[in-house]
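With one protein chain held back, the other chains of the complex are shown just where they sit.
Per-chain residue numbering starts at 1, and chain names A, B and C are given in the order in which the chains are listed.
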Amino acid sequence: MLTLDYHPTGRHFLQIPGPSPVPDRILRAMSLPTIDHRGPEFGELGLRVLKGIQKIFQTKHPVVIYPASGTGAWEAALANTLSPGDQVLMYETGHFASLWNKLATRLQLKTEFIGLPGVEGWRRGVQAHMIEERLKADTAHAIKAVCVVHNETSTGATSNILAVRKAIDAAKHPALLLVDSISGLASAEYKHDEWGVDVTISGSQKGLMLPPGISFNALSPKAIEASKSSKLPKSFWAWDEMLDINKTGYFPYTPNTNLLYGLAEACDMLLDPAHGGLEGTFARHVRWGEGVRAAVKAWGLETQCIEATSHSPVLTGVVTPEGVDADAVRKLIYERFDLSLGTGLGKVKGRMFRIGHLGDCNDLTLMAALSGCEMGMKLAGIKLAGSGVAAAMDYFAGHPAPVDLQKAA
Amino acid sequence: MLTLDYHPTGRHFLQIPGPSPVPDRILRAMSLPTIDHRGPEFGELGLRVLKGIQKIFQTKHPVVIYPASGTGAWEAALANTLSPGDQVLMYETGHFASLWNKLATRLQLKTEFIGLPGVEGWRRGVQAHMIEERLKADTAHAIKAVCVVHNETSTGATSNILAVRKAIDAAKHPALLLVDSISGLASAEYKHDEWGVDVTISGSQKGLMLPPGISFNALSPKAIEASKSSKLPKSFWAWDEMLDINKTGYFPYTPNTNLLYGLAEACDMLLDPAHGGLEGTFARHVRWGEGVRAAVKAWGLETQCIEATSHSPVLTGVVTPEGVDADAVRKLIYERFDLSLGTGLGKVKGRMFRIGHLGDCNDLTLMAALSGCEMGMKLAGIKLAGSGVAAAMDYFAGHPAPVDLQKAA
Amino acid sequence: MLTLDYHPTGRHFLQIPGPSPVPDRILRAMSLPTIDHRGPEFGELGLRVLKGIQKIFQTKHPVVIYPASGTGAWEAALANTLSPGDQVLMYETGHFASLWNKLATRLQLKTEFIGLPGVEGWRRGVQAHMIEERLKADTAHAIKAVCVVHNETSTGATSNILAVRKAIDAAKHPALLLVDSISGLASAEYKHDEWGVDVTISGSQKGLMLPPGISFNALSPKAIEASKSSKLPKSFWAWDEMLDINKTGYFPYTPNTNLLYGLAEACDMLLDPAHGGLEGTFARHVRWGEGVRAAVKAWGLETQCIEATSHSPVLTGVVTPEGVDADAVRKLIYERFDLSLGTGLGKVKGRMFRIGHLGDCNDLTLMAALSGCEMGMKLAGIKLAGSGVAAAMDYFAGHPAPVDLQKAA
Partner (left out) sequence: MLTLDYHPTGRHFLQIPGPSPVPDRILRAMSLPTIDHRGPEFGELGLRVLKGIQKIFQTKHPVVIYPASGTGAWEAALANTLSPGDQVLMYETGHFASLWNKLATRLQLKTEFIGLPGVEGWRRGVQAHMIEERLKADTAHAIKAVCVVHNETSTGATSNILAVRKAIDAAKHPALLLVDSISGLASAEYKHDEWGVDVTISGSQKGLMLPPGISFNALSPKAIEASKSSKLPKSFWAWDEMLDINKTGYFPYTPNTNLLYGLAEACDMLLDPAHGGLEGTFARHVRWGEGVRAAVKAWGLETQCIEATSHSPVLTGVVTPEGVDADAVRKLIYERFDLSLGTGLGKVKGRMFRIGHLGDCNDLTLMAALSGCEMGMKLAGIKLAGSGVAAAMDYFAGHPAPVDLQKAA
C-alpha cells in the first residue's frame, strides 16, 4: 500500500479549486468490479451516464465522454470543429484561458488573444462588448470560433456566457462559441442549450466530485455540422464514431469504466431532488462564495476578482498584501494546519492564493479552511483588519441555506 | 446499499466522545478478505495484535481481546475475578461509573458506590483519599475490588489512577484495582503496569479509532491468580482458555477478524515514531483539550469538569446557561451545521453538551466543531461573553505541537 | 497496511464452512462512516436490521442482536433462561454440540449429553426419538431445556428440528427447545416460529455473509417468560433491557454499528425477490450440496454424513481413505492451489476435510474448489475411483437452478 501518510492525524483539508475532495459515496461506487465494456451490462451503464451528464449540462444534444483528463477535451473541441490555419478568437480571463490559447496554437490554429491590458483582465469576467466589436470588424468572417472560459480557475471570476452569445449574435457573426466550464460545471449555474453554446468542455475532478480522468464535450447541432468539414487530423477525439456508438450506450474504444461508475453516482447526488437538485447545488455554492468573501473583506484584503457581477461560486482568490509571498503563506498553512490552498498562477504567481468552495463542501469545512487561513496569515506576520472567521460565522449563521436545501425536519 | 445520506453535502463532523471517526486507512484495512481463523496466516495476525495492544496499554502482561463491545469487557473483568455476593467498592465519577455499578449489581455482587454528593462528583476526578479512608475502615478485607473509571466520558474528567493505587497501598488493603479506560485508552496517558492496575477495561471505538465491536481486559498476575478461585459462572468471558490459546496467536472461539485487521493498523498508526509514538499521541490530545477549553472560557461558559488537574484530553463537557436546554442546542447545531455533539447523560441531562477531541483529529477539525458550536449557541439565543473560536485560534496558532510531532520539513 | 499477501496472485478460495467469503457489496456497506449510536439516524438503521433479521429467522417474535461472536449467543441463550444447577438435555451431533455442552457445564448447569455411540452420532442428524424417550422418562420435569444443533458444522449433517419439537410435544414435556443454527441460518431452511423453537442461536459469518462479530438470539414468548425467573447472573447478555430499548431501534450499550450496516445489506440481498428471496437462497444451497456430493461419490469416497435425509446444504464432510492424513492433504491443497478447506475436528481429526458451500457462492466457485480437491488428493497419492469434477459438471449442467433463480433473460 502506497504511503501517503505525510499527514500525522485527522483528515487533510483539500480546499484547492480542484481536484476537489471525492466523497466516500463516489469512492465506493468506483470500487465496483470492472466489467466487460462490450458485455450485456455495460450498455445500461453507458446510457445512464450519457443521459445523466446531459442533465448536468442542461442540454438535449449529445455529450461526448472522453476517458482522458480535461486538457484533452480542450483539444477535442478544437480538433473536431476546425482545420489547420483556421482563425480563432480567444479571450484572456486568466491562466487557464492562456493555456488554452497556447494549446490552440500548438494545434496549428491562428489564435488572436484579446482582453484587458496587464493584470486587469485577470480581475474580471469576459468583457463581451470587446468580442462584439472584434467580430463586427471581421466582415469576411475569417474567425471560425470564439473561445472563452466560463469559470476562470486561476482568478475566481465567472463570466457571463449568455452575454458572449448575445455579442456574437449582435455582430451577426457565424463563429462557433466554444466554452471551457471545466471548473464551473456542477458548481456554478450553466445552461448549454439556453445560452447557445456550441461546444462546452468540462472535466470530472471539480464540481462532479470525481477523481481526474474523464472529460466532456457537450455539442450543439451546429458544432456537429462543423465537424463534418473539419480537417484537423483526429481519431481518439473524433466525435463521429463516438456519437454513433453511444446511441446504444457503448463506446468505440475502452472507456474508463470505474470512473463511469463514479459519474453515475455523482449525477444521482447532484440531481437528487431531496437536496434541491441542480438549483440547490448552485445555491449552496453561491452562498459559500458569499461567506468566504465576507471573510476576505473582514481581513481587509482584496479578492482577485473585483467585478461585483463576476464573483465565482467555485473559488475565491485572495490577494496578499504587497511584499508578502503568498506561496510562503500557503506553505506555512499546509505544514501547520494540514490545509491545501491553490497557488497563484502565471501573472499573479506569489501575489495571491485561492480557496476552493466547489464540489463536496459544507459550512464547517469552510470554517475550518478559513480558520487555517486566518491563523496562518497571522503567523506569517500579515496584519489583518479583523477576523474573517467571525465575519464568515456571522454570514453563515445569518443566512441559512434555503429551507428546501436543509435537512428534512 | 444502505441510504445514510441524511447529510446533503460535505463530510459530517462526528465530534462526540466516541465512537470517534474511523480513518480511511483503518476502513481500508478492515476491508481485507476475512480469512480462516484456524488457518496458517491467522496466527501471525493474532500475535501481532496481541503484542501491539500490550504496547498501547503499556503492559508486559497479557491483554485479552474480546469480539464484543466494551460493556462486555466490564462484565468480563468482574466475572473473572469475583464470586457471587462479593463486596466491591465503586466510585461515582459520572454516568458510566453508575452504569458499571448497575452492571455489577446485576452480576449479583454487593456494590458500594461512593463519591461526592449530588452532582459534585460529576465535576471532578476520583477523590483517592475517600477510597483510602473506606479501605482502612474495611479491616476485615471484605472488599474484594475497587472499581474506578479513568476517563469519565459523561463529564470530561480524567482521574489520577496512580493516586488510587497509592490509596489502596496506603490502606494496606488486598483489594484488586479494576479500571475502566474505555474512552481514555490511546488518547489519554495510561500505564497499566506502572500504575499497578489489576484489570484495565477498554474498547475499540474511542482512541483506537475503530468501529465498536472489540474490547479488552489488560491483566496483572494478581488478577490472573484471583481468576482461579472466582466463582461467577462464565465461559465466553473466561480468561483461562483465552490466555492458553492466545500464546499461539489463535483464539478459543471465532474472533472478530476484520476488526483485528483494523486493530493492527491502529497500533501501527499510534505507535509510529514518525508521529511521536504514544507520547506524541497523548501530547496532541492534551493540546487539543487546552484549545477547546480556551474556547469555552472565552464564551464565558463553564466546563463540566472544574478540577484543574482532571481536565480530560479526550472530551470537554460544556455547561449551558441556566434555562437553556442543551439538547435543543445540540439539535439545532446538528440540523444547521451537520455536527454531532455528545448529549448530557444521567444527572446532567439537558444541562451540558460534550465535544469529543479523541481519536483521529486535527486543529482544523476542532476549529470546524467550535465554529459550529459558536454559531449554534448564538442562534439558540445564548449570550456569549466572547468568541471561543477566536480564543481557540489564538491558542492553536500560539502553541504549535511539539516540534517532533509536526510534519518533517 | 497489514500484509496478508501470502497469496501470490489471484483470489484465494475460502471454502471452509465459515467464515464464508464476504461479498464486496457487504464490505462496501461496512465502510460507511460510523455514526452516533444515540443520534437521530441510528434508530432507523436499528429498526431496519431488527425487522430484517426477523424475516431471516422466519419469526414474528423479537430477535436480540449481540455485538459479540456466536459463542456468546450460546451463553446468552442459556444465561437468560436457566438458573445455576438446572438440568439440560443436549444431543451430540458433532464437535460443536460438544463445545456447547462444555460451555453449559462451565455455566454451572447440569448437562446430560446423549447421542449415538462413538463416531456414529457424528454421521447423522439428531435422533429425535432418543430425545422423546429421555423426556418421557423425566416425569418430574427436572430437565429445563433441550439443546440441539441444527446444522452441525463439524460433520455436514442437518437435523430435523421439527421432529425434535414433535418429540418434546409427544413427551408432553415443558422443557424449552434451544437450537444452534449458527452455520445453518440463511443457507439451510429454518423456521423459528413454525418449528416451535424457543431460542435460536446464530451468528454473522456464515449464511449471512458478514465478517464474524455479531450474533443472535431469536426468542419465543415462552423463552421470554422463562427469562423472568432465570437466576444465572448476566448483564451484557440480558434480554430485558435489550428488548425494551430495541423497540425504538436503539441498543442499551454500544452496538457494532459497521457490522449492522453489513447486516442491513445482507438482509436486502437474501430477501431480494429478484433472486428468489429466502426460498431461492435455500434452493441454491441444496443444489450446490448435491453437486458436491456427486463429486465425492465419483471419487469413490464417503461423505461424513451418511443419513440420506440429513445431508447439509451448507457444507460437505469428505472422509479420506484409511491411512491418509486429511490435514496433510488440506495443507498440500492450500499451498499448491490457494484453497482453504475445513479441518476435521474432535473425534474425526485427521480423518476428513470439509468443503463449504454456504454464503456467497456459485457453480464455478465450487468447480474451482472441487478441482483443487481433486488435483490435491491425486498429488497426495489418494487413488480416486473417478473424476468428481466430471460428475459435478454433469450435475450442474444437467440441473439448472429453478428458472426464477436464473438471471432475467
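Convention: contacts are C-beta pairs under 8 Å (C-beta built on N, C-alpha and C of every residue); 3 or more make two chains touch, one makes a residue touch a chain.
Given the structure is predicted, the values throughout are model-derived calculations rather than measurements.
One chain is not displayed; in the complete assembly it touches the shown chains A, B, C. Among A:Ser31, A:Gln58 or A:Gln87, the one in contact with the hidden chain is A:Ser31. Check A:Thr81, A:Thr200 or A:Thr257 against the missing chain and you find that the one touching it is A:Thr257. Note on the undisplayed chain: of the listed residues A:Gly46, A:Gly203, A:Gly291 or A:Pro313, the one touching it is A:Gly203. Touching the omitted chain from subunit A are residues 1-2, 4, 6, 12, 14, 16, 19, 21-22, 25, 27-41, 45, 66-72, 74-75, 79, 84, 102-103, 106-108, 203, 205, 211-214, 232-236, 238, 253-259, 261, 264-265, 334, 340, 343.
On the side of subunit C, the interface with the absent chain consists of residues 1, 5-11, 13, 21, 23-25, 28, 274-276, 280, 284, 335-339, 360-365, 367-369, 371-372, 374-375, 378-379, 387, 389-390, 393, 396-397, 400, 405-409, using the contact rule stated above.
If you put the missing chain back, the residues of subunit B touching it would be 1, 24, 28, 31-33.
Here is the rule we use: only the chains that are shown with their structure count from here on.
Seen from the Cα centre of subunit B, the chain whose own Cα centre is farthest off is A. Rounded to whole angstrom, the centroid-to-centroid distance between subunit B and subunit C, based on C-alpha atoms, equals 35 Å. The centroid of the Cα atoms in subunit A and the matching centroid in subunit B are 45 Å apart. Rounded to a whole number, the gap between the C-alpha centres of subunit A and subunit C is 54 angstrom.
Counting partners per residue, subunit B has 1, 6, 21, 25, 28 as the residues that reach two or more other chains.
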